[in-house]
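Reviewing the structure listed below.
A single protein chain has been omitted from the complex, and every remaining protein chain is retained in its original position.
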Amino acid sequence: MKQIAAKAAAGRAIDNVFAAAHGRLPGSGPVAHIRARAFEAYERAGLPHRRIEAWRYTDLRALIGAVLPLAPQPDAVALVRAAASVKQAAVDQAVKLVLVDGIFAPELSDVGRLENGVDVRSLREVLENSTDSAIASLVLSTTTDAMISLNAAMATDGLVITIAEGKALKRPIQIVHVATGSLASNFTRSYLQLGHGAYAAVLESFVSTEGASGYQINDATIALVGDEASLSHIRLAADAADAVNISSGIIAVGARAKLDLFSMTCGGSVSRYQGFVTLAGEGSKLSANGVNLIRHKQHVDTTIVVDHAVPHCTSGEKFRAVIDDCGCSVFQGRIVVRPGAQKTDATLTTRALLLSDEAEADNKPELEILADDVTCGHGSTSGALDGTLVFYLRARGLSEKDAQALLIRAFLGEAIEEIATENLRDFVTAQAEHWLQARR
Amino acid sequence: MALLEVRDLHVGIEDCEILRGLDLTVNAGEVHAIMGPNGSGKSTLSRVISGKPGYQVSAGQILFKDEDLLAMEADERAAKGVFLAFQYPVEIPGVTTMNFLRAALNAQRKARAQMEFSTPDFMKRVREVAKSLNIPQGMLKRGLNVGYSGGEKKRNEILQMALFEPSLCILDEIDSGLDIDALRIVAGGINALRSPERAMIVITHYRRLLDHIVPDVVHVMSKGQVRKSGGKELALELEARGYAQFEDAA
Partner (left out) sequence: MVAVPETVERVRRIDVDQYRYGFETLIESDKAPKGLSEDTVRFISAKKNEPAWMLEWRLEAYRRWLTMTEPTWARVNYPKIDYQDIYYYAAPKPKKTLSSIDEIDPEILKTYEKLGIPLREVAILEGVEPPPGGEPSANRKIAVDAVFDSVSVATTFQKELKAAGVIFMPISEAIREHPELVQKYLGTVVPTSDNYFATLNSAVFSDGSFVYVPPGVRCPMELSTYFRINERNTGQFERTLIIADKGSYVSYLEGCTAPQRDENQLHAAVVELVTLDDAEIKYSTVQNWYPGNSEGKGGIYNFVTKRGDCRGRNSKISWTQVETGSAITWKYPSCILRGDNSSGEFYSIAISNGFQQVDSGTKMIHLGKNTSSRIISKGIAAGKSQNTYRGLVSAHRKATGARNYTACDSLLIGDKCGAHTVPYVEAKNFSATFEHEATTSKISEDVLFYCIQRGLSQEEAVGLVVNGFAKDVLQKLPMEFAVEAQKLISISLEGSVG
């Protein structure tokens, strides 16, 4: 009985949010229709909770309770404040595309610096200027995940990026999500399409302005990596300490194409990155890695589903989590090998390092194998720092914290070194270093 | 009667023809060496004779003791006395070498309607052979080839050859990955098994092996055919002048 009441309460809360957003969501006709259907799908399920297997360790009903109303359109003051945060988050050389409170901000972006062969439009522009039903599919939700349905219903803006066939980008594209408001939600949805043989490095940063607190992010990135194309997709979530960030990635990889995925979360109070990667073309390769740096009462969840849909694909995954204080780390990694996807080679390792006696690590690596000629495996460990190693370092004169930092750095390095692009790898390393410094 | 008679053999794998009309006659008591460059079809020949699945024989025949070898399953061929020493012997975790030897030996004896070995006889036999090949007893209790060095794996192949007493031994690059001492032990084991009833086909890239196992006949293979046959001096000629001269000879 209690449960039903809770469900109804969550449903009502979102009902208000959706109704209140009416008129602010771009697109009419088929787009509006799809939004309404996506919202109905969300409403039926409500906020995910522990009885939904995919959300068993991240019970949003318990952790966040309800979805906050849509953030207001950023005003001039908000944009000025956002500019400072963007500057801080910016990666050298990168072409910045900025979304402030869920709305594309061209004035903060480097649209003029875009290379030839790259087409960038805002989702709002695309949805508003077309009634074509093909455009409507941009908001179509392809999964049963309630948070992705909610995203489809509520997305206010995002980026639609197309990279032409054979085009190899020289500079990375950096999408910066800035939250300036408090106690409000940002819903963004972006599309990334790489043509045949194209190459791009896309970095996504989640940051906030000073004073922004208690906000909620629900982002979705849908990417299509064309045959023989190569995408390096890196995301860094450094949200305000009490923020919520639920991000989803839905990525399909074409024949002989390559996807390098990296995710790092070091901020927020409740964060989840859920990546759904389908190796859809023969001979495609995935390298998915990540590190989560968790402290205080943070709850950080990385969930990755790799779907080997066709033969001769390779996937390798390395995820690391460092958990301090009362932090909680969740890692779920599922490898699916479809019937007929022979000669699949899939491996995954996940390691959690617990630094405090109140830290928690929940790991659920999973294999679902429906073809026989495959090599698949996963490994998972969790535990504290090796006392003998710490002692050895201390005997050489390092302080306890320095010794720990050294070992943690090495532990994280196992995943970070998988980032192929040097300046992005350095950037991620610097972020991790920042976190380690704060421990002292 | 020849022990092995290969006539006009054409073999392909996935639409690619590898053996293109190969002829080979091997009599009991003889040791034949087959040399040739990479991709000439040497290993394919050894696999087709021993019955590895996946090869399509489009023409020709292989007679072994006057029987049609191609009509038999690989295990039947083994029971008839065809033994292939693998270039890369496989590892089977959890199955001890001793266990494997007994299973295989008894399967062959059963197929030939012979009595299975009693445990003491079998153990005695294995110990004798192992000793002659410098194989420590402890190795026999480990998983088949699991954690063996390259030399140990090859010695294990010769151990099986000695134990099963086949009438045709095909040695596929038995010298690969062996240092000179290991090569000497392996070659010694092979030479000890030469007999008037048994024939051997030694497949190799290098003449070095033939210093230790002196062949009666040397064949040069190229592009799926035997291009030239001769005595052991042919190996020397090959070393001096390379394979190129045989590429287009017929």
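In this document, chain identifiers A and B correspond to the written order of the chains, with residue numbering beginning at 1 in each.
Convention: a contact is a pair of C-beta atoms (placed from the backbone, for glycine too) under 8 Å apart; a residue touches a chain by one contact, two chains touch by 3 or more.
Fair warning: this is a prediction, and the values are worked out from it, not measured in the lab.
Considering the whole complex, the residue from B:1, B:16 or B:90 that touches the absent chain is B:90. For the chain left out of this panel, the touching residue among A:182, A:380 or A:429 is A:380. Residue A:364 is the one among A:37, A:297 or A:364 that touches the chain not shown.
Panel shows chain A; residues 53, 339-340, 342, 352, 354-384 of it touch the chain omitted from the view. One chain of the complex is left out; on chain B, the residues touching it are 50-54, 73-75, 77-79, 83-84, 86, 88-90, 92-96, 98-100, 102-108, 110-111, 116, 119, 123, 137, 140-141, 143, 160, 164.
Convention: only the chains that are shown with their structure count from here on.
Look at where the CA atoms of chain A average out and do the same for chain B: the two points lie 56 Å apart.
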